[in-house]
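Heads up: the structure comes next, in structure tokens.
The complex is shown incomplete by one protein chain, all other protein chains being positioned as in the whole.
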Amino acid sequence: MRVSVFRKEHFNAAHRLHNPSLSDSENKELFGKCNNPNYHGHNYELVVRVTGEIDPVSGYVIDMKVLSKIINEKILHKFDHKNLNLDTQEFKNLNPTAENIAVVIYQILSDELDKHYNIKVWLYETERNFVEYPAAD
Amino acid sequence: MRVSVFRKEHFNAAHRLHNPSLSDSENKELFGKCNNPNYHGHNYELVVRVTGEIDPVSGYVIDMKVLSKIINEKILHKFDHKNLNLDTQEFKNLNPTAENIAVVIYQILSDELDKHYNIKVWLYETERNFVEYPAAD
Amino acid sequence: MRVSVFRKEHFNAAHRLHNPSLSDSENKELFGKCNNPNYHGHNYELVVRVTGEIDPVSGYVIDMKVLSKIINEKILHKFDHKNLNLDTQEFKNLNPTAENIAVVIYQILSDELDKHYNIKVWLYETERNFVEYPAAD
Amino acid sequence: MRVSVFRKEHFNAAHRLHNPSLSDSENKELFGKCNNPNYHGHNYELVVRVTGEIDPVSGYVIDMKVLSKIINEKILHKFDHKNLNLDTQEFKNLNPTAENIAVVIYQILSDELDKHYNIKVWLYETERNFVEYPAAD
Amino acid sequence: MRVSVFRKEHFNAAHRLHNPSLSDSENKELFGKCNNPNYHGHNYELVVRVTGEIDPVSGYVIDMKVLSKIINEKILHKFDHKNLNLDTQEFKNLNPTAENIAVVIYQILSDELDKHYNIKVWLYETERNFVEYPAAD
Partner (left out) sequence: MRVSVFRKEHFNAAHRLHNPSLSDSENKELFGKCNNPNYHGHNYELVVRVTGEIDPVSGYVIDMKVLSKIINEKILHKFDHKNLNLDTQEFKNLNPTAENIAVVIYQILSDELDKHYNIKVWLYETERNFVEYPAAD
């Protein structure tokens, strides 16, 4: 009985899209409004999917309270109400696009969760722009 | 032309998470607030996905009115405004976690729908906790 | 600078609509599926509106962290993952319709919040059925 | 670093489900209210998923501004505030079911986007009825 | 104990904004894409608010099943899966803007519901455009 379970969490952060190896005008051209030097921000919605067998004792794939606690301690504590570019180790030298944030979150959670689980994350930057990692196809 | 179609329905039910082979304190430890002896409840949102070929006469994979009728008669009639633990045969001896409810719903629909369709269900216990069966990966 | 601020919270509870002064058949007739003796349940969404002056020091009408804490301690702690009919003092002798739950929540919050605030609550029993107290007109 | 990115757009259109090779009563029987000769309409929500490698310069799989522009010029410009049966070449001789609209949108986008991207579309006819193409399984 | 209760319903319809006393180019200028001669359409979301005293026997302001039945029989039966301009008496000679549809729905419901209730309607043409009648202020 292999089931996927999902937990949705959110965090609010500031960021700026910028590649230091490009000129200012190239950055402006490439990232548009998202290159604003003083940052802008988002309410990020994060969905984490964990796949595994139903435990016959609990009827759970994973205890959602445990999953939520891990996401809170390892992801939200790091990123919530932060400036991703300035306040986090992960994006000091990595452009905080939704794509890169999703990869970073996936890697952190992969280290925290038991290896027999399969993990996937969706990150919503807005209601209309979101990403999925690992890729669907 | 193979397409997947989705129908979203909902039902309201009471339940209690409890494993009779565990002690009361073990149940309390494992299920926390969800172990409340007098039950609590949810607005369950159910999404059913049916995959098949587009019928060249109707332009449908399956008539949504037919799919909705089957879900209503076979799932909602059984579970809506019910106590899953006390009022249903399915959860008399099966812990009504979201995982187990999704498996049961999948099995009922698999018996009702033509075998050439592939079926998947998502069950939302809350906006932030939901499950998918069969598992995504 | 008089502003209204809103905080949205949620709780999951079981309930049964029943009037002990009516016969069983009258209860069944009046409340339909909601009269199920073994209860059913909902994800209740609660919106609390607080109206007051903007404090010139904080720029707040009321600190949302404080408002959220009061709602959690005085409302959610009482009702979340509970059977409203069996587990709560408030609905021992009061039918837990959405209307009555909203009035009870309003009264509790009125006792907790400073008297210079105006308060209103919305309670969503489902996405399609909800109530507002005090009445809008 | 293969990631899937999603862009959500919407359009409002009128349509009628009808198969000219069937009799009027057969059409009425098959399509019910959706066969109304004078059309009815929907707010269609369109989600486009594009899968590819993260570009190391931009941190993007694809620039969302570019993807949104393509969807607007090639899909919304064609279908928004239109009668799908009467105003569009695509559905002159093709029944505008959600299934067929999704296939048509997929084919248009496949011609517009670089071949190294994988594409999938979801089309929501209502919040409760939606389709996915190519099929999920 | 005066409480307001809300019921949300929806219908799908085609319409065209057009004023026959204006020229074609004036109509085009005024209504833009909404003037398309072949119609376009929407998923209309309708919220009806009814204000009254809580009935001490039922704990209800109004039985939601009764309210839903009235909305279905008197509003949805008329407008759902219809072309508002062609298929309805109400909009034969009245431009079916969201404003006018809301006024018409309010008037129909006012005739159907007991006079001691206060009524208000919200009509969502899209998630981003909606109206309220009677006016809020």
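The first chain written gets the first letter, and so on, giving A, B, C, D and E; residue counts start at 1 in each chain.
Operating definition for what follows: contacts are C-beta pairs under 8 Å (C-beta built on N, C-alpha and C of every residue); 3 or more make two chains touch, one makes a residue touch a chain.
On a predicted model such as this, the values are computed, not experimentally measured, just so you know.
Undergrad: Just list which of the chains on display the missing one touches.
TA: When the full complex is considered, the omitted chain touches A, C, E.
Undergrad: Would you indicate which residue among A:His40, A:Lys69 or A:Lys92 is in contact with the undisplayed chain?
TA: Per the contact definition at the top, the residue touching the missing chain is A:His40.
Undergrad: Consider the whole complex, including the chain that is not shown, and state which of E:Met1, E:Leu22 or E:Ile108 touches that chain.
TA: Here the residue in touch with the unshown chain is E:Leu22.
Undergrad: For subunit C, which positions touch the chain that isn't shown here?
TA: Here the touching residues of subunit C are 1-9, 49, 51-52, 54, 57-61, 63-65, 118, 120.
Undergrad: Take the complete complex as the reference. Which residues in subunit A touch the chain that isn't displayed?
TA: Spelled out for subunit A, the touching residues are 10, 12-15, 33-34, 36, 38-43, 80-83, 86-87, 126-127.
Undergrad: At which residues does subunit E meet the chain that is not included here?
TA: 17, 19, 21-22, 30-32, 94-100, 102-103, 127-137
FYI, only the chains that are shown with their structure count from here on.
Undergrad: State, to the nearest whole Å, the distance from the C-alpha centre of subunit C to the C-alpha centre of subunit D.
TA: Roughly 41 Å, centre to centre.
Undergrad: Which integer distance in Å separates the CA centroid of subunit D from that of subunit E?
TA: 28
Undergrad: On subunit B, where are the residues touching two or more other chains?
TA: Residue numbers touching two or more other chains: 127.
Undergrad: Pairs of chains that touch, anyone?
TA: Applying the touch criterion to every chain pair yields A-B, A-D, B-C, B-D, C-E, D-E.
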